[in-house]
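Below you'll find the structure, written out as structure tokens, and then a few comments.
Partial complex: the chains shown occupy the same locations as in the complete assembly.
Order of writing sets the labels: A and B. Residues in every chain begin at 1.
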């Protein structure tokens, strides 16, 4: 008996020995298309992608031929693009003991020029690059994973390209360094100022711009920041008020994930796990550069309290939607509309995804109106309130919660209306023509053909 | 007969003699709880209140013992908190003939330190403090009453603490001076710049930030303000364009209420009373620092015209709601929902409060959706339009009026829908389950237990 049992052990081992390499092979194959990422075979890059994901897509201009030395590049570009040459002259690159020339980053063959990737910059700036890559350990959201997670997201393929390209402009933070250190000055001083971050960190789902500048910190920066000495490192005593980088990249560390407790407000977390207590202590230590430790602890507690309230509201809305789903009162239901991004009409268990854990995040499109309302409550109002609490902008907290209150009321009202309407329609024998109406929509089918 | 009548006179006198001290005693008693203000016995302060209302709640850190001289404070804090010591070194406090040390404002016993209240600052800065307190004469809104009116508001106790703490951050303007003159530089130059005000004066109900900066004044400030000499007093000819303080605190007067005509746009006022004409003349005189007096008068008339239009719209909405109330078409009605803040279920005359004079201001919560819509129309759109008119930002006027137009339409639409729904429900014999549904809500009951 014993020997017989042992023999069966081989079955899963053999399956694994086949499945694992097949899996690897499949993933590799799926990444081998003309696009990039897991769905690379399902889309073609727009030409602008060359600038945002240069490693995969940039192709050098062919109008000039020949190989050149650094001095020659400068001599010619002084006339062609004087602005960037001026920037370079002011940079440490041009003033270093051993001058860093155009060729060091772009290559010297003018028909095979490349745009510098983080790896190229990291050739010299090792510490920064190692820190930057280290963010990956903390998962998404993080700068380091911004591009690949965008490309690997199911909705990337099905979403209209005109809207996707807008996303990638910011997600290119993962694939080039000039999102923060702009060409061709590349100085640290620039990246210490909040504007460097805010090019991307603004707008509805992450109003860091609005909330930081509305805070006491931001207002002091706005009034006086132009007079500060930005060549100084981000360290206790060097700045009257903190900027994004002062708090999130203290001591210049190019890794912003290791202090993150609430993870952008995307999902509820327990802020009091032992892991999060370690992060909390790091924050308190940092705030104590200027404030009493007690003050810092209280501010963080306030933030926890804000989050707790926000999730009460979100869960209340979620429950209403889940009840509607049980009662089949969402119109159109999942099967009456184009499939979710990445799914097909024949996907097993094609049902309405409500809330973060069921995949709400990919439900921007093709959902019923009330699901969209909830999505916006979660994605805009909730995340806005979180940022307000995190950055010390009480007006944004109030605005976000007022909007959540209104959205919840509205969802309640519309849920009742849906039920009443259904009863009325049943009584009158009316059947809404939802199916054809929605399935003819432009999403998914349209986009698969045109992306 | 006459003697008999005289004897009756004693009855009200005796009642008054008993009632007045009893009243005083009761108010005193009600203020004697662990919180603060009229409802001090109904809530406990969050620890963060210590920093916003230090006189009532701050308790010194106990980690360091001993009494110290000013020089000793500086010597030690140079290492512990170098930033604030640097700020202090740049301040007039450290450069005065008789140095103003940490101990002068915080005390010298490290286990009994206090945070400076306006009274402490007023010990030296008498004129400013007297002006500041003088605002109280003009009632609320005013800086000087910001904290006590917040704490004495009925809804303060019943509102979720996580949202109340956000309010108090700004209302602490009444209880400490560093809302405008930030630590530990405390200079007048900083407070002359708009950012000092805007830390609080931004966001939906008072978009001073958005409207000032969008005005011609604000744009000139943004483009050129960094080059102005902010050490100069707020006086004719010293600044190319005015800031918040230039107009509202002209000549540096720490009292912004005495020129206020429209009182934040909260209620309709007659702008042409003789009292308001006096204020108007003060404005015209002030604007004439740069503009023709006629121009100033016209701008003020425009503002009156804007207000008049706004109130037409608000009253139209109010009338719709009052009609719905008469028809018992507000769902839920006041008796079907948790009581108003400060009321109980047994409050006499517990009815729907519509409009400012009935107490709309405290009706953020626990109201029917259509009442909430009106509240937001009044509190956000209306107040925003007012600020646009007051600060010379026509886009905000248009935005506010467009939003009011839309809200009014929406209220009309929903009022009709409520009536239609009611008829349909009556015809079908349906009774909405409003009562239990709403009374189980989290507000009031929940908060009373958890605040």
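By definition in this document, a contact is a pair of C-beta atoms (placed from the backbone, for glycine too) under 8 Å apart; a residue touches a chain by one contact, two chains touch by 3 or more.
Predicted model, so just to flag it, every value in this text is computed and none were measured.
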**Report entry** Overall number of sequence copies in the complex as this file defines it, 2 displayed
**Finding:** 3
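Note that only the chains that are shown with their structure count from here on.
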Query - Separation of mean Cα positions, chain B and chain A [Å, integer] - result: 37
**Report entry** chain B-touching residues of chain A, taken from the complex the two chains share
**Finding:** 214-216, 219-220, 222-224, 226-227, 236-240, 288-290, 292, 294-295, 297-299, 301-302, 305-306, 308-309, 312, 388-389, 392, 394-399, 401-402, 405-406, 409-410, 412-413, 416, 420, 423-424, 427
Query raised in the report: Which of the residues in chain B come into contact with chain A in the complex?
Result: 46-48, 50-51, 61, 81-84, 86-87, 160-163, 165-167, 169-170, 182, 185, 190, 193, 195-196, 198-199, 202-204, 209, 226, 364-365, 369, 372, 376, 421, 424-425, 428, 430, 432, 442
